[in-house]
Each structure stands twice: as structure tokens, then as C-alpha cells.
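Missing here: one protein chain of the complex. Every other protein chain is in place.
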Amino acid sequence: MLTGLVIVSFALPLAGALSSFVSASSDESIRITYGAYALGGLSALAAAIGSFVGPFAGALAPIQAFFFGIIGIGTFLASLYAIAYIPLYRESYASAWHASAFALFLIGMEAVVLSPSVLAFLIAWELMSISGYFLVISERTPDAFRAGVEYLVMTQLGFAAIASGMLLLAGGAPFATWQEVAASAAQLSGVARGVAFVLLLAGFGSKAGLVPLHQWLPKAHSQAPSHASALLSGVMLKVALFGFILSVSLFPGIPLALSALVIALGLLSAFFGALHAAVEDDLKRLLAWSSIENLGLIFSGVGAVVMLGALPQSPLVSAMAAGMVTFVILHTLNHALMKLSLFLSAGTIVAKTHTRDLDALGGLAAAWPVFSGVVLALSLAAAALPPFGTFFGEWAYLQALVLGLSAPLPASIAAALVLGIIGLVGGLAAFAFVKLFSTVFLGRARSEHAAHAVAGERPSLLLVVPPALGALALLGTGLFVLPLLSAQAPLSAHALFASTVLASGAAMNAWLVLVLLGGALLLAFLAARAFASERGARVTGTWDCGTPLTPRMEQTATGFAAPVRFFFRAIVLAEKEVTAEPVVATNPWIAKRRILWSVDSFWERYAYRPIAALVLRTARAMRRMQNGVVQAYLLFMFIALIIVLVIAAV
Amino acid sequence: MTTIGPLSLIAALILASAFLLPSRTRLRTLVQLFRVQACALVAYLLWSAWQFGEAHLVLIAALVCVLKVAVMPSMLLSIAKKSGAAERLALYVRPATLTFIAMAAIGAAVALARVLVVDHQLFPVAVSFSLVLIGFELLVSHKSLFGQSVGFLMLENGVFFLGLTVAEQMPLFVEIGVLFDLLALLVLATALIRRVQETHASATTDYLQALNDL
Partner (left out) sequence: MMINALIFVSFLAALVPFSFTRPEHTTRAASIASTVVFALSLLVGVPVLLGAGPVAWGSVWYVDSFAALLVVLIGTVQWTATLASRPFLLEEVRAGVVAKPLVRRYYVLLALFVLAMLVTVVSDNLGLMWVALEATTLATTFLVAFYARSSSLEAAWKYLILCSTGIALGFIGLLLASAAASQSGVISALTGLRWSTLSLGAAAFSPSMMRFAFVFALVGFGTKVGLAPMHTWLPDAHSSAPAPISALLSGVLLNAALFAVLRYKVLTDAALGSSGFTDGLLLAFGTLTLVVAAAFILTQTDYKRLLAYSSMEHMGFMVLAFGLGPVGAVAAVVELIGHALAKSMLFLGAGNILVRFHSTKFARVADVRRVLPFTGALFFAGILMLLAVPPSPLFVSEYLTIAAGIGTHPFVIAVALLAFVVILAGFIRLIVPFLFGSESAEQPEHPVVRGEAWNISHAAMVLHLVLLVGFFGLIISGAALPLVERVAALFS
């Protein structure tokens, strides 16, 4: 039965892809193809749930079932959304190639999670990566091609690192299963194990968006069509996380230095992600940076779990580990839901307003109240506010850190430091999402495009329902999953996820929080009613100093982010360029002024661009060898002969 | 170098012709000197046939005489005259420098021969490697396609001579195959040279530098 569900989850994408070859651009065929994908996702979700509770519990390893379920949820929501989204972009996305790339992407991800051996894993991984590339370049604009090249180069570097790391652990046995790899890893020297760990961290980290290998992510996720971005951000990053957790389980033990490295990289990514999300003014890139931030947090959690597992066990250590594990599980699920839904919502916004620029949007709340409510819920969830599940996940993380404050001295300083960083990250993330919601939905439309969208018709049902489902699910994780985790659930069967009971004295009841929140809102509402004037509110025009109010007078996203940009200007490399052009030569005071603010990526300027320039320079220097002079060619042959003869004689 | 028999003398003659070749700047002289070298090769073959009593070497000597002394040099000269190629050959390096390089090449050849073979074969093997190295030198230093052809032919002479001294029994049909390969190569080379001369009015590599990746 379980096998049947799994097979269906593989077969339906294939069937959908094949049917798209028959006819691809009619609404009917899009409905059939992507409907098949959605059903496949549901089947995967059912298989995952069934593997935890139900008649065939334990058939899949818990970690596999967990991630398989996330893939299923993602597939379901994104495919459902795509049924309404793709007809809006018929020339670009309604083709059999796109549908096949999508199907292969889904199949690749599912196969990665289920693969029993190194070779199968790598084949599925490559399949997933390459079909992801074709999704990224769907628009076929020069920007999309550029983003695609960066994505592909990083993905190949990642593949090289992963393959090398895994084969190093396996001792060069090409057809080893995971048990054989673990057995062989135990025999390796410490140095070899260390090298393999770093390689695997680099490989999976580059795919998950860990700094400094993250630069491809904002570009690729913003260029891809929204139903694909949702999967790339929401699900593929989780598959990379799965790969990393899987590799960690292959090692007999991990030195403290290496797990500290994981934590450090995770926190660094969280910081950079949150910071760039706060200063970014492209809607989808903001969400992509937010993904980097969240994955960084999750990686730091995984690193912490590994580190705590290596320390001598005490009640404090196990309590901290329990908190971290809860965070990792909850946040993986929550972030997947949240990012999926946010990208799908972003897709709706972009489809209607034809712009991704936050500085050009606005005013959508008045026109689309339900949709705005959904996105408000999602933004609150992204900022980790109750009653959504993300709040409880982060609470578990903070809980563990606060417990760490009571540890002996070096550990408590580290915990305090991390606590500070988390505070900064959380603040910046909240800032970013407040910026997102307010600039897109509140106020008035700041440009023609947005104004048209506000005046036009509302998004169709299928464009709103999937994000809404995501928001509801986030509420659900807050209310239901935490108690599920707190009890000794089957998820704890995997060694990494053992002991998921929350530390004593810090139990959090989600329903209580919801009731408290609801009560507070009710109180506020009643108070407002009680202190309101008898005559009711007076509706009149806003005081405008005699100048008619235009949308240009509203605060823009760029303006909103100015303090953050200023404070962190050394890191975001903020630059401001003011050009003043006098209207009349004789009067320099009346001028046309142009202000250009720019933000650059620290890593790109100091690492990526120099390395790329170096590679190109070396290549150009080597090209001088092919200068067209045949005598030179003969000389090369001669020199090669002499050198090798000398080597042979020695 | 032990016995200074006739074979060694002939080998010395071959070496002398090789030494003189790099500094020649006239096509005619180049080809005639090559002819001398080929004749010496034939003489070597005939003497070896007489000394060791191997009849098939006579057949090979006849073939070498026909091909390397008569046919190939004539082909080069006639194509050069017909297509109106320049008699003066352009070089990348001065003839004097080339002679010094030839001396160095002979030294290197002796060194290589010492590593490879024992005394009694040392001189012929050194000569053959000298021919190979100096042939390379000609290939690299001549701008003219004819000069390059002669350089290649000398390289092949060196390889052939090495075969005579080192390999005891080369099957006849392999020797014949090698010689006919060389003939075919020269036919092709002269056809190409003629076309190059027709297209660019100059049978040098100056006009053959367009295909590059700079």
C-alpha cells in the first residue's frame, strides 16, 4: 500500500509530462498536467503521513518520511497554483518542455529523499539540479540566462563536492549503500573524515544557500516563474538540508570544531539573509534572502544538535538538544509552508501588477481584502509572531540558548553571543516583512502598473487558495504540531531527533497563547468602542497643506530601509550618487537632481567577482598558446618530448 | 665509438650532411644536401647487406634510392619551379644560430643514445637521433613550406636509420609500407603547397596564421 502510494507519486508527474506533449497550451491540458502533479503531491503526503501513523508505520525511515511529506505538500500547493498561474503567461510557460522540466524536478527531489545508495542519490540530485536550471531560465531573457549560468556553476561545484565527500567516505566503492558508507567512514583517518565533512558541508550548503556559497540564490529564485520559485525556495532547499543531515548520520562522530563551523556559517547566513532582505527592494529577491536567513538558522540548529550530541551528556545538555531538535523539525516544516505560500502570493502580485519592484507597488489591500489578509498572516508568520508555528519553533531555539546561559563559562558566553545575533536577525527579519507588507498592500499604488491592478479584477480563486492553505497550515503547526512533538512521537525514533520533550519549566501551550491573543484583540476592540466619540468617526479628506496628495509622497521601501542601509553601509556596500543638472546655465540652484542608491553584495564584490576575473584572465593567457604559427605548435611538441624524456631518464 | 669501419664513415657522412642542412637558405642547396644524405643512407644499406648477408636490404636500398634520392627531391624542386616559389628560404632564426643549435642537438642525441644503447651501437643511434632533432629544428625554423617538408623528410630519415641500427628484423612489408606512406605524404604535401602558393602567392607560413584563438 505504501509502495503503491510512492509509485503513484512518481508515476503521476511522468504521466502529466507525457500528456503535456500531446497538447500543452490549452487550459484543459494545463489543468490535466498540473492536476496530475498536484495529485502526485497529495499521494506523497499521504505516504509520508501514513508512514508515521497508520497501518504501515515505520516503513520509511522517519527522516525520509518527513522530507518526503514536505515535498508532497510543496508539490500539491505549487501545482494547484500553477493551474491558474500558467495560463496568465501562456507564451512563456505553457509548453511541454516546461511541464517536463517541472515533472523531472519533482521526481528528482522525491528520488533524492528515497535513494538507498550513493549512486542513486547522486543521479537523482543531478536530475533535480539540472531540471531546476531549466525552470530558472523559463523566461529566456538575458537576465534569466545569467542567473541560470550562476545557478548551474554553483550546482556543479556542489555536486563535485558532494560526490567527492561521499566517495571519500565510502573509500572509493562506487556502488555502496548508506550502511556500507557508514561502516567505511568509521575506518577512515580523522583528517580524511574532516575533509569529507567540509566537502559535504560545502556541497549541501551551496545548494541550501549557506554563506558564502549563496550568491546564486536570490538571482535564480527571482528569475524563475513563481510556481517554480516556490518549490526552489520552499522544497529544494529542504532537500539540501536532508542531504546534509543524511551525511552527518554517516559519520561516527564529528569534532567540535567542525560542528562549530556549521553553527558559525549558519548564523552568518542568517545575518546576511536578514540584512539583505531588509534592504532589498525587489519582491522576490526579498523572499529569497529571507530563505537564506531561515535556512541559516536551521543549519545552526543542526550544528548545535551535533555539537551537543558530542558533549558529555547531562540534563542541561539534553534539555538544550531537545529544544534545538524541536526547532529544526518545526522550522523546516514551517519555513517550507511559509516560503511556498509567500512565493505563490508574490506570483499573484507580479502577475497582476507586472512589476517586482516594491517601490512601484502599493494599495492592494483596499482592492483585494481577502488576499491581503492571507499575506498579512504569512508576513506575521515570517516575522515569527504568535499564534503561528514559526513563533513556537523560534521559542524552542531561544529556550535552548537561555538554558545555555546557565552552563559553565565559555559555553555561556557563546550562548549569550548567539542570543544577541538571533535577536539582531529576528529584528531585521521582522523589519523586512513589515516593509514588504506595508509597501505592497497599504497606502496607495505608487505606479501605473499597480494602479491598473488595483482598479482591475481580483485574482482568481486558484491564485489565492494555495497561499491561504499555507497560512492555515502555519496556524495549524502552531496549534497542533507542538503538542505532537512534545509527546514521545515516532519522529523521535531517528537518532538525531531523540528526546523531543520541551525542557521543564518552559512548556508552552499554543492554545493558551491563541486564547490570550484573541482576548487581547477583543479587549482592544471593546476599549476602542467604549472610548469612541458619540458622533462616530468623521470621514473627510486628509490634510494636505494645499498640495494635492500623490502616491509619490508616500514612504517607499527604499526610504523605509534607509536606516538599516546606513547603519550597515560597510557590509551592504551602500552607495549614494547625486547628480545635479542645472536647468539654466546661469542659475545653479534650480537643478534637475538624480539620486542613485545602490546596494551591493559583500561576497560578490570581494570574492565572486575577483575569482571569476582571475579565471577569465588565466583562460585568456592560456589562449595565447593557439597563436596560429605552426612552428610554435611544433616547438610545444618538442618541449613536451624533451621534458618527458628527462623525466624518464631520471 | 669503437671500430671505425666503413659503416661508421658512412654514418659520419650522414651526420655531416645533417649538420650542414640547417644553415642553408637556398632551396636547391637544401634539397641537394638532402639527396646526399639519402645516398649515404643507400650506401649504408648496401654495405650492411653485403656485410651481414641480408638480401632484403638490397631491395630496400633500391626503394630508398628510387624514392628518397630521385623521386621525392625532384618532386619538391619541380613543384617549386612550376608554382614560382621563391628560391630564398625565409628563416625565423639566423643561420649561424641554427648551426649552434644543431651542435647542441647532436650533443643531446649522444646523451640520449648513451642512456639507451651499448657501445657498439652508440654512434649510429646517436646519428639517427641527431637527424631527428635537427629535422625538428628545420621544421621549427623554416618559414617556407618547402623547408618544412625537407625537415620532415630528414626526421623520417633519422627514424628510418634508427630502425636499421636498433631493430633487428623489420618485416619487409612494414618497411615498404613506411616508405609508401612517406611517398603519399609528400604527394599530399606538395599538392597542398601548390594550392597555398596559388592562393597566397607565397609558399610560407606567413599566410597560414589566420586560425587562432587569440
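In order of appearance the chains are A and B, and numbering begins at 1 in each one.
As a convention for this text, a contact is a pair of C-beta atoms (placed from the backbone, for glycine too) under 8 Å apart; a residue touches a chain by one contact, two chains touch by 3 or more.
Given the structure is predicted, the values throughout are model-derived calculations rather than measurements.
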| item | value |
| --- | --- |
| Candidate in contact with the missing chain, chosen from A:1, A:160 or A:366 | A:160 |
| Residue of B:4, B:62, B:103 or B:184 in touch with the missing chain, whole complex considered | B:184 |
| Touch list for chain B against the chain that is not drawn | 115-117, 132, 136, 139, 145, 148, 152, 155-156, 159, 162-163, 166-171, 173-174, 177-178, 181, 184-185, 188-189, 191-192, 195-196, 199-200, 207-211, 213 |
| Contact footprint on chain A, counting only the chain that is left out | 119, 122-123, 126-127, 130, 137, 140, 145, 148-149, 152-153, 156-157, 160, 163-164, 167-168, 170-174, 195, 615-616, 618-620, 622-623, 625-626, 628, 630, 632-634, 636-637, 639-641, 644-645, 647-649 |
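Heads up, the rule we're going with is that only the chains that are shown with their structure count from here on.
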| item | value |
| --- | --- |
| Interchain centroid distance [CA atoms averaged], chain A/chain B, Å | 69 |
| Residue numbers on chain B that touch chain A, as the complex places them | 92, 112, 115, 136, 139-143, 148, 205, 208-214 |
| Residues of chain A touching chain B in the complex | 623-624, 626-631, 634-635, 638, 645, 649 |
